[in-house]
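Below is one structure; the comments refer to it alone.
Removed from the display is one protein chain of the complex; every other protein chain stays in position.
Chain nomenclature is as follows: A and B, assigned in order of appearance, with residue numbering initiated at 1 for each chain independently.
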Amino acid sequence: MSILCAALMLYGFFSGLYLAPADYQQGDGFRIIYIHVPTAFLSLAIYAFIALNSIIFLIWQIKLADILAKESAIIGALYTFIALISGSLWGKPMWGTWWIWDARLTSELILLFLYLGYIGLRSAIPEERRSGKAGAILAIVGMMDIPIIHFSVEWWSTLHQGPTLAKFAKPSIANEMLYPLLAMILAFALFYVVILLFRLRIEILKRNFHTQWLQQWLGPKLRGPE
Amino acid sequence: MLQAEALGCWRDRREIFSKITFNLEPSSVIMVSGSNGSGKSTLLKILAGLQQATSGTLTWQGKPLKPLDPHYLKQLLYIGHKISIQPALTPLQNLHWLLAITPAMPHSNDALIEALHLMGLQGFEHTACERLSKGQCQRVALARLMLTSAQYWIVDEPFTALDDSGVAILKDCFLDHLDRGGRLILASHHPFETKAFQQTHVRLKNIC
Partner (left out) sequence: MPLLFFVMVISLFPMALGVEPHLLARLAPAIIWVAVVLALLMSLDNVFKSDYQQGALEQFVLSPYPLSLLILGKSIAHWIAIGLPLLLLAPLFSVLLNLPFAGVGVLWVTLLLGIPTLSLIGSIGAALTVGLQQGGLLLAILVLPFMVPIVIFAASGVAAAGNGAPFYSELLLLAALLLLTLALGPVAISFALRVSIE
């Protein structure tokens, strides 16, 4: 356990140092993509990760997969939220309005609802095993539904607005701008992994609080409440 | 034959029971007893397949019992704490739908009425269950016992809410079932002693 802890700490330092130099950019409006794109991309990737872990948990009953899914959800929701806010901030100078019912933003909003629903369901079920299984079913159904939702939203937005805005995205990107973006995506991904590992450790400790090995390990360090 | 080997159950980091071992042979009874909250209902649910044990194994006919194995379900009758009586339906209608989805002997409407009569419910066959007393609803639920084709009966606290005559009828019903080679798993505070049949006691203690 202490080895795992040390490894975690090293990992945390590593990614923290990695993240900092990538973050020194400032100024012009477009630079917000360094926040927006990684969070938006990861918000979806994390949901897929949750669904994958849910499948693993349902089939092989591996508790670790359940904990991974549960602890990922809150970070995923946070990233989704950041993506929405940054998208909206980006929209102000670009489109002249804080919010536009653009297909991607709308999908992102629905993704946030999916995350919040998942978190809500998990926290509403007091019992761990049941909460895990119910959440897993929801996440898997959600994963199957995301492409449908995304498709329907695209359909809907092309119906309601001219194609001008849809065409807006993706000017070819210069290498000097691309590399920091890739670095930021990696940094955000690592940040997610580090936070996830921290939360994972806490959750494992919580769930195994009653076990003997943990009591022995904690014994000298814990005082007061038992 | 149903065998339980070192069954244990944890819930929310708390051990409910552990090391439950028994064999359930034809014409025999497992009596599960224990104080409130000792896990009687949980054990019965595990044996029915509604929940899974956290440790130990259940063996049925020499093979590990898969949860909700349809072959096992065809042999099983489970009457839990919630007796599954729809208040809006009459006793007769309740029996009809319950027997339709659980293993039952071929039965006619008259057979159902007769079973209700044996349970002491003459004159109430067509009254909605929400107007019956708790004990009467319990009797409706237990009337299923007379019409089921299941070999394995798992019955949770059937004697509560029954009066003396109800208890007597129910005990006769259990004895008939055992006589035919049936098996019974019973959780109860009420004593049920049979000299004629093999009886195993499982006593659950509160583990704090």
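Please note the rule applied: a residue touches a chain if its C-beta (ideal position, glycine included) is under 8 Å from a C-beta of that chain, and two chains touch if they have at least 3 such contacts.
Small disclaimer: the values here were computed from a predicted structure and weren't measured.
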> For the chain that does not appear here, which of the shown chains does it touch in the whole complex?
Replying inline: A, B
> Which listed residue, B:R14, B:K74, B:H117 or B:R180, touches the chain dropped from view?
Replying inline: B:K74
> Per the definition of touch given earlier, which of A:K63, A:R104 or A:R129 contacts the omitted chain?
Replying inline: A:R129
> Contacts of chain B with the missing chain: which residues?
Replying inline: 48-51, 68, 70, 73-74, 76, 78, 80-87, 98, 101-103
> List the chain A residues touching the unshown chain?
Replying inline: 110, 113-114, 116-117, 120-121, 124-125, 127, 129-130, 133-134, 137-138, 141-142, 144-145, 148-149, 151-153, 155-156, 159
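The rule is short, and it goes like this: only the chains that are shown with their structure count from here on.
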> Quick one: chain A and chain B, Cα centre-to-centre, how many Å?
Replying inline: 47
